[in-house]
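What you see is the complex with one protein chain gone and the rest in place.
Showing subunit A:
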Amino acid sequence: MRIVLVLRLIVLALLVAFIIAPQGFAPLFAPLTRFDAPPIYTQTSILSLTLSHLGIVAVATLAATVIAVGFAILVTRPFGEEFLPLSRAVANIGQTFPPVAVLALAVPVLGFGTGPTLVALFLYGLLPIFENALTALTGLSPAVREAARGSGMTGWQRLVQVELPLAFPVILAGIRLSAVISLSTATIGSTVAARTLGEVIIAGLLSGNTAFVLQGGLVVGALAVLIHDGFVAFESLVTRRTGGAARDFETSVS
């Protein structure tokens, strides 16, 4: 465990150093370039691209969380049960549609830029969160549900005091999946002029500069690993808080 933690700290330190002062890494990337091409992407600062990338992912994931959890709550209430199959189907379609196709279809409507990327990431992020929220909310122990009803809680009180706290770790696992997928998918947003780290990779591909492709890929990969780890740590903390209740569930998507 120690070694893993040290490795993560090293990855984090390297990542931060590269984002803030990429020129310092020029000698490392220089061997990958040909014909004296620049080893470090300087068209736009890596820092601003990273922040914009993270911002787009955060907004899309947050929106997907609100909608997916909201729908999962609705279709697990007595009045919403009829919509359970329908909402599942809609979320599944969102997942099967390739993000590139979503981009292509969204550009004529929303124009170039961040808009279509947000839409694609949002649609793509819905399913993992929705499925996990649904599993968590429908998988609560029947004795616990019965006790909550029997003690005289209203529907709202049961949701807020019992169901959501117990479902939280599993919902969190869904958000983690969604965020990590979005983080990598966001790179293709640069094909429609969204400001993401994909810009570095695409610039490298267009100019045959392997150094650009590698540094773009490495930054996205390191971000994904660190965010994934952060979520896992938070999940296990929350799970311990809820008395290990979430250990009864197996997440449906991961």
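Please note the rule applied: contacts are C-beta pairs under 8 Å (C-beta built on N, C-alpha and C of every residue); 3 or more make two chains touch, one makes a residue touch a chain; residues count from 1.
We take it that contacts and distances are computed from a predicted model.
One subunit of the complex is not drawn; among "ATP synthase epsilon chain", "Spore germination protein", "ABC transporter ATP-binding protein" or "Transketolase", its UniProt record names it "ABC transporter ATP-binding protein".
Summary of contacts with the chain left out: across A:120, A:148 or A:222, the touching residue is A:148.
Of A:38, A:113, A:165 or A:221, it is A:165 that touches the chain left out of the display. Against the chain not shown here, subunit A presents residues 141, 143-144, 146-154, 157, 162, 165-166, 241-245.
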